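Subset of chains shown; positions unchanged.
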């Protein structure tokens, strides 16, 4: 090894070790999130959108095995060849897989075996990182970390979905006391100049392929509410006949309201004239000042129309987010539900609490190219029929969110921690 | 207490204790059947027809709590009021319940809690039996024992259904060696005289309400195959184009064949030109001489037409069954799958191995009256759209089957241990 | 030709001509039934159970072309080869066909072309009959006449189904004045001895294959209401909560009530606290003394349970029918709806008015063999999941009904002229 090679090798090892620290912390967090759950809780699939906890734990592990260890760790022994079929999610290039709606049938492999699978893969990842990583391997590990963080949030939203569908309505965790603040005043409106703005990821640090290429967008002057829409504002919408007034709704939204019998956000239940809500802390009264959560795009859009406003575009949101620090009540804050905004007039709740629906369809940025190979299926093939959400939620792992992050869901979906912030023209 | 009362009391106690012995043996067997299963295996629902193991364990327990303990054991403390909603099956008179297709969402109560529930109820039943039982209480306990036995068979068929739908195809139990016998010769045909025959339960010993009233039926002379149709005979049907010849099928059967893509009985898979079969012993080659199993009524009817015969009526079957002892390979034989008939020419496999489809629609016997109260929903309300099966199977608990027993399923269903025996006119 | 041959030939010609008279009368009636309908009315399919008028007119014609003319009329020119695909109903042996649910897409061939098709086939049938008919040809023509009569009734029930689903609720015909009679008293009960009775067709005159073989049935003593259940009796059932009391219903029936939202028979509508009914005379008030019509088996069974009675078996019905003349208000009576029973105490409404649900599953009689060839698909393949109805209705053509006639429908179906008569044990 030449001196230059030795230096490079050391740099790679150091980078690998720092990456490895984050990797191991991420892997550990997944396991910890499963701790309050019995093996029974971990195997059942609440509905077609949700996956079992055990499946999340195994799929994220398979991701490292399939895309990192098989490619980069010489002599790696596959834990069980049959797991690829069980735990591949949607990678057509990789091969056949357990149908999405039947992930809940996998009582085997057992939760114990999945835990052993995790240990086996973690140990192999440690060996790989110790040797120093080629850049492409490092990039894939970075992708794997971010991938697992997404599944951490899904694990929580899916468990909530399961627990909400059980007659005993169990709690995932005990509630932490909220920050005591006054009932919020009407939102302040913050004005932003438009202009030609550069949006999208700029190449430093990790980002998903769908956040680039960075490019210019023409944004018109606009204004944003300084906080998210609250539960009490949503109750006013309900009481004003929001769910029974077709002219407030997109046609597809109204069809969904009627077909599904929606009369309130997901997990709300009217009890004795007031609203209760199922959350990860179980079934309890609605916090009227907290952001409304588990509302679909259809509902967010109808609410905005009722209120005389609109949803922001994803670029308006990104422009506004550029004015505040990357800080908010995400998973590390330990609340597991969106919390009321602090008093005061600045722009609040940009990060954390609830994902914010934007009025932007999820489409490729100009010049977008999916990554080569199977990981190219990560984002690009979903760029149709969905809307962009921004800003992360109370269930988004620390360090996972950023200004350019584009989350996306179908307009009828509401089981994520989803809410909204109003926007208007300047 | 007068001398007469004391004597009666002793009789009741003695009867109660004997009933209690059977009760406790039944309750224990259910728990034992669950032993090879993890808690994960016990919570998942394979499909809308099947129920989770844990649900079977809890529902049979709730049956005793709801219909026996609440009514007859003074001071009985209900284990958990919420379990009635969770574990009521279909008793409209009792109240609301977890929808049938969503029994698999019940990760709570946990398997541990269900085991505790069983112990709580068993202890209370013991207290009740010790005091001596009123006749109606004894009858309900007897019904509860038989009810639980039915669920023992369902537990096994439902677990097979679950395991067959898992990619790892686990085995519930290791196979016991079969009795070594020669490949069976073509069936012998046994002739029976007809006449006016008394059928149905005669009032001695337990029977379900649907087995009575005992009454006369006019039966024409007929003949029966001396054994069930075998897998190798079924393979001949397949190879002769049985599943692609519409004129062999009832119209509803043919529509089902096309809609479901049936090409063989349930759990069969063609591998390299031969057939494999999923069973409680896992995935393995077909035993060609064993009775065909997991065939629907539609398939049984089409096979019989192809073979130039027909299915027996339930009364023909009952007449024939009256000529042989109540003996067969039921659950106690320990095979967990239907076994090939022994050599020889007599009437075989009447009891055990597979339930035999009859050509009789499941309808009330003349003069049938359902029992008063909720237990009256046990059988009567299903007397429509189903066909009668007779004789029990390899999964029917010992002592549960009898000559007059009427099982019933929809003509498209095949997840039970179901087969057939051919009949013809004399 | 020998003298004997000449005599036989004359006999055949005479028989053929008499058959031909009936054939031509039947063919003419079909055309006449379509007269009140526009071509538009004749092309649309109201739902999957119903067929368009034009399809009925063409299908019955195709039946003669496919089964009679092609086989027996030398030199017959097929009208249009493509019509076989269009107008074959369900004969798998004949070949592919327009899917049942898509018969309403056939705007071509036009109604005019179908009328020309009818003329072409009628002329050919005339030529065939003039030559004298072989017995098998005569039998098939007889079958074709009866087949067309069935479709005459279906034409009327299907048009009612279409008109009832149109917002303008058109009338097919003006109402004829009813026979003025007093509001009926409670039904009389007529007792019948049981015994071993010969049932089924005895071989004289035409009958469908499903009416035989004639055989003995053991019938227990029973009694029958002397008339059908009336609309006012049904209103009492509704007012007593019949449609909201699950314990009155078969399980499948109750599931249907809930899934379909049934609260009354088909075509009933509650208006200002009273009931209106759509009929072939348009939308009008319910005739309280007329037989209830358009009730499913599920409803008939629930009503009988509520009333403390049961439905008769098909053999009880046949035994009773043997005591009255073959006479009733069928299609020739010109009412197009069931009429109230005449005053008096004898057995009434056995024939005509409404088909009467029996509690008998539609199954083959002992020794039943379907006819060879495609016409063997006429009845036999439907012997599953349906119930027998007896006696004909106000829409049954003259001469089409008889004591042994077995009609059959699924227990959820109600668009035919269906009602019920109560029965009880002696």
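Remarks
For clarity, chains are labelled A, B and C in written order, and residue numbers in each chain start from 1.
Throughout what follows, contacts are C-beta pairs under 8 Å (C-beta built on N, C-alpha and C of every residue); 3 or more make two chains touch, one makes a residue touch a chain.
The shown structure was predicted, so the numbers you read here are calculated from the model rather than taken from an experiment.
Whole-complex tally (this structure file, single sequence, 3 chains shown): 4 copies.
Keep this in mind: only the chains that are shown with their structure count from here on.
Note on chain placement: the centre of chain A and the centre of chain B lie 47 Å apart, centres being C-alpha means.
In terms of their C-alpha centroids, the spacing between chain B and chain C amounts to 39 Å.
One finds 61 Å separating the Cα centroids of chain A and chain C. Within chain B, not a single residue touches two or more of the remaining chains. Across the complex, chain C is touched by residues 90, 92-93, 196, 215-218, 220, 246-247, 249-254, 297-298, 301, 359-361, 363-364, 366-367, 376-377, 381-385, 411, 425 of chain B. In the complex of the two chains, the chain A residues touching chain B come out as 38-44, 46, 54, 82, 85-86, 98, 102, 104-111, 162, 165-168, 170.
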